[in-house]
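Take this structure, written in structure tokens, and hold onto it; I'll ask about it next.
Of the protein chains in this complex, all but one are displayed in their positions.
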Amino acid sequence: MFKKVLVANRGEIAVRIIRACRELGIDTVAVYSEADRSALHVRYADEAYLLGPAPARESYLRADKLLEIARKCGADAVHPGYGFLAERDDFAEACEEADMVFIGPKPSSIAAMGDKAEARATVIRAGVPVVPGTEGMGNMTDEALLAKAPQIGFPLLIKATAGGGGKGMREVKSLEEMPDLLQSARREAESSFGNGNVYLEKLVEGARHVEIQILADTHGNVIFLGERECSLQRRHQKLLEEALSPAVDDKLRKAMGDVAVKAAKAVDYVNAGTIEFLLDKDENFYFLEMNTRLQVEHPVTEMVTGIDIVKEQIRIARGRALSYRQEEVRFNGHAIECRINAEDPYNNFMPSTGRITQSLLPTGPGVRVDTGVYPGFEITPFYDPMIAKLIVWGETRAQAILRMRRALEEYRIVGVKTNIPFHQTMMDSHRFMGGQYDTRFVEERFSMDEAGEGKQSHAETAAILATLVAHRETERSANIVNRNERDASNWRWVGRWERMHR
Amino acid sequence: MFKKVLVANRGEIAVRIIRACRELGIDTVAVYSEADRSALHVRYADEAYLLGPAPARESYLRADKLLEIARKCGADAVHPGYGFLAERDDFAEACEEADMVFIGPKPSSIAAMGDKAEARATVIRAGVPVVPGTEGMGNMTDEALLAKAPQIGFPLLIKATAGGGGKGMREVKSLEEMPDLLQSARREAESSFGNGNVYLEKLVEGARHVEIQILADTHGNVIFLGERECSLQRRHQKLLEEALSPAVDDKLRKAMGDVAVKAAKAVDYVNAGTIEFLLDKDENFYFLEMNTRLQVEHPVTEMVTGIDIVKEQIRIARGRALSYRQEEVRFNGHAIECRINAEDPYNNFMPSTGRITQSLLPTGPGVRVDTGVYPGFEITPFYDPMIAKLIVWGETRAQAILRMRRALEEYRIVGVKTNIPFHQTMMDSHRFMGGQYDTRFVEERFSMDEAGEGKQSHAETAAILATLVAHRETERSANIVNRNERDASNWRWVGRWERMHR
Amino acid sequence: MRYITTVEGKQFLVEIIDEKHVNVDGRVYEVDFESVSGQPVYSLIVDGRSHEGYAARGEEDWQVLLRGRLYPITVEDEREKRLRSAAGGGVAETGEFHLRAPMPGLVVAIPVEEGQAVKRGQVLLILESMKMQNELKSPRDGTVERVRIKAGETVEQKQALLSVT
Partner (left out) sequence: MRYITTVEGKQFLVEIIDEKHVNVDGRVYEVDFESVSGQPVYSLIVDGRSHEGYAARGEEDWQVLLRGRLYPITVEDEREKRLRSAAGGGVAETGEFHLRAPMPGLVVAIPVEEGQAVKRGQVLLILESMKMQNELKSPRDGTVERVRIKAGETVEQKQALLSVT
């Protein structure tokens, strides 16, 4: 068993890993930036060391400092969490060189899956389906692309090789309109990235983002723990995840699981990992990428399987065989996770910073909260806006939704704005309840205002509340004036009174 | 389905019931005393009505007011929780008469199990074993008792008929010493209760308190959900419960469960209920009493069976059949509940009152907290000192203990003293870890000091912490003096400074 | 005290009768109202209905968050309201708009330049914070003036960025 694990991360995932270690009797080492001295992972760990200033590149991304601390304090393993250094093969390599176990896959597996073209080529060789297209086929001329297009089939997408963020992207419905669209895509790509190269990709309509969780040990055992439905996204950020997916039945699950295991074996994978797929309406699925690390949304899988994925990661890293065989993996009930972000759903999801003054967690049966914040903690602009994950379990999907509703209603966070109202609106949406949504749902067919319109309005109650609060404030101000009349020396109150009535 | 349920209780159990109703889409009505306006059950319910002043007999025990409120607001059912009016057959009757469904057993079942002698006679008739003795056989002479004693067997207890609290109780090891002990027991009973009558009861040595959870519907189905181990008690108050019991194997569980079902059927029982047994070292078990209501410790059973007992109660009250048949009840893993009380474990468990200024709940995998308090809430002396229940689930008992340790370590409550250190000490005790304890363990063989001695001492760290805090306080005082020198008019600071240094 | 309270275009005439009673459009309600733990979160019981809402002053109105929905609300006392109607109202549409940084961050791009005419809703500036790019938009039509920062600069919360006149 490891004696001491350094957790090279912050926030809720650092707390999550510390909990697993503590329950295994392993000492934990936290690292923190200057902005995180009061963070929960520092408070909960057995040891804590300062990394550097708040910006991640001066603290959580400083592999050299992390390893120096790990050496100095005698840690025998490093858990990278997700983000930061979790998918950096050079860091995994450096850990190995420093005789420290990296709780993750081999550097070669990270590298193989980290390069998109290489990953695609690797899994294609292993017989894993990918979204048909010309990516990885080199830069092609318009003539070559036009010749290839009918083989891919319409509708398809033109995408910029150097691209991202939709720049240089065009949706093509037929061969006729393609030459013009190719020209405009190349122009936009050229002006945006200084590189006019494009490739073609089949447009998967009504696509869902479904991913398979796998576990692989050093003895060659690879199992899958079912899928997660992650289609609810905004700007490619997942907002809500479910296990299992309402769109996947036993047969499809088995098919996707087998393919996922094949993909993992293709890179000689060891550790927990996730294969992301696009799933279309006709149950065709295509490999997107592999995340060679623990995922944010791992708890929904834990809730329906009863398997502690972090503890299994540690077990695998120690060279032990998995605790479960494939046939022992059973699915019980349904789990939903809402990512609670410090952002304003009524103002274009603008991030919100500030000190959390109050936080009341939902608790009770079937509710789990993974968080790294608490009342008194300051949300800074340096890191991810995700401040908590609210996870519920129910015997059925319908019960999980009802439970999530009551948990969201109970959750109070004061001091920063959060997207809780977004999730509440989503839970009331008929499309969500029916499980009928794809990756474009949030951005194209969901609005806080419209979705809210179906809800019972509490306008009159809101009016009473606002009036009472405003009235009390006015009365307080009046009292302040009265007090000031007795003690005119207290200039501060006068000043405030004046400011309020300007 | 019910439209609206009035929850005739307060604290964590009122919150628990409100949660179940909300997840079923049923509106909830809270009632509250003047001390509880800010309580969580008032904040979470759909409606809330004032009952009366803080003392329970003027509020939560006012059946008349409760029913008046229930009528006025149109509730169609009443859930009594535990305590207060939960085991009052007249209240159940009054609900029925007011055309309100009482979410509990029939008044006749409550009455039958409420009278100890009658309950004993009833279950004996049904073939349920009770602790052998002469209780319920009328007042017997010394001669009759001496003749009966050898049939019961030694050791046995002499107990006062009118008694309680150990007064008039004698342990008898042999027939020879019995006449003298009878005399002294009668004398003590006479002087304590003005009634010298005594009865005999077999002394169950090394007894555990093990109880069986049952569910019974109006269609004649009665099932049991396994047992709970509740032997860790202090002054007959349970402190910690487990499901399942480390002392019960499958065969014994089946035997106890069958007997429990028999006892429930003997009183035509409907609703959730609990049969309490004494279990001796030789796996003999004896009926103690039946609790005709939801128990404080029901969550441990929910954690290992996945069955929501409160939702089943509501289902039963609606006249539906149980959701589960006996063969569908499966046990998965192990659960432990620690009752978190506002009391000082270092000062004879003296209750502690005050305002909770901070509360940080343990969360994460396998942890559930049922509580009715939050930061800013005032713990008053009017009600039970239990402010929260911390429940954990683990794949095995050992994992549950490890998880409970980390959860207790994470739990911070500031503002009142709590028994969390007691539970921490218990989790470290070898006797507890080995599952080797009986009902006398806490009072006779457990001490905070002794149990603490085995633990690693952090005396030096404590010394550093105390010195730093004291130093900071001294420095602050010094700063105050300096400030006062500049502003001598601020008499309050001077006053405080003087008080501090008197 | 009588107030005119406007929610989603709907006006309510709310009279605070005493500590425990309000009159809304002629109907009297029993109310019990208190702040939770001294926070801007209020427990409000209206004729037995228990509600909990967050209420805070926004830029120009009250923001009430109740049962997962945000209500922007204006509360004016009758006298104020009368004065304002007399004066003719409508302040927000005229005068200068000063764009301030809603949070500390890095200015990624300023897709407008001084003197440029902009429409309501047009993006004025992209600010990166918490790993997200956030578009700051113009609240009304106008002309961009006094651009005080450049792309690539980091800014503090509330720092003045540019104006729309």
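As written, the chain order gives the labels A, B and C, with residue 1 at the start of each chain.
Keep this in mind: contacts are C-beta pairs under 8 Å (C-beta built on N, C-alpha and C of every residue); 3 or more make two chains touch, one makes a residue touch a chain.
Only a predicted model underlies this, so the values are computations on that prediction, with no experimental measurement involved.
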Shown chains that the omitted chain touches within the full complex: A, B
Among B:Ala117, B:Ala321 or B:Ala466, residue touching the chain not depicted: B:Ala466
Interface residues of subunit B (partner: the chain not displayed): 235, 342-343, 346, 348-353, 357-358, 381-385, 408-409, 412, 414, 420-421, 424-425, 428, 452, 455, 457-471, 474
Chain not shown, touching residues in subunit A: 29-30, 37-38, 42-49, 73, 374-377
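The rule is short, and it goes like this: only the chains that are shown with their structure count from here on.
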Remotest chain, subunit A as reference, centres from CA atoms: B
Most centrally placed chain, judged by C-alpha centres: A
Approximate Å spacing (C-alpha centroids) for the pair subunit B, subunit C: 49
CA centroid of subunit A to CA centroid of subunit C, Å: 30
Shared-contact residues (touching 2 or more other chains) in subunit C: 36-37, 39, 49, 52
Of all residues in subunit A, the ones touching two or more other chains: 358, 409
